[in-house]
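Let's turn to chain A:
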Amino acid sequence: MDRVREFLDMGGYAAFVWPAYAVTLAVALLNVAWARRALARSVAAARRRLAGGGDS
Partner candidate 1 sequence: MPELPNSTLAATAAEPRTTGATGEGTSVLEAARLVLLRDLTLAFRRRGQLVQPLAFFAIVTTLFPLAISPELARLREVAAGVIWVAALLASLLALESLFRDDAYDGALEQYALSGQPLTGLMFAKTAAHWLLTGLPLALMAPLAALSLGAPAGAVPGIVASIAIGTVALSLIGSIGAALTLGIRRSGVLLALLTLPLSLPVLIFGARASELAIQGASYVAPLELLSALAVLGITLAPLAAAAAVRISLE
Partner candidate 2 sequence: MSWTWFHRLGSPPYIYGLARRLTPWLAWPAGALIVAALYGGLVLAPPDYQQGDGFRIIYMHAPSAWMSLMVYTTMAVAAAVGLIWRIKVAHAVAASCAPIGASFTLAALVTGSLWGEPMWGTWWEWDPRLTSELILLFLYLGYMGLRGAIEDAQRADRTSAVLAVVGVVNVPIIHYSVTWWNSLHQAPSVMRVGKPTLSTAMLVPLLMMLLGFTLYFAAVLLVRLRAEILNRERSASWVREVVGT
């Protein structure tokens, strides 16, 4: 338990280290989510175009 607390404390730098990790990893995960959403939207738009028969 103490080792976990010590790890989380980061030698007193917890208030700086953990937000830095949170921000960067959040940006990384958000980019994955945005890219997947963009692809899903483009596929859906292409399907609509093709199903509609006409040009968008």
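Picked so that all candidates are chains of the complex that A comes from, given by their letters.
Heads up, the rule we're going with is that a residue touches a chain if its C-beta (ideal position, glycine included) is under 8 Å from a C-beta of that chain, and two chains touch if they have at least 3 such contacts; residues count from 1.
Everything quoted here is computed from the prediction, not taken from an experiment.
Which numbered candidate, 1 or 2, lies in contact with chain A within the complex?
2
Can you list the chain A residues touching candidate 2 in their complex?
On the chain A side, the touching residues are 7, 10-13, 16-17, 19-21, 23-25, 27-28, 30-32, 34-36, 38-39, 41-43, 45-47, 49-51, 55-56.
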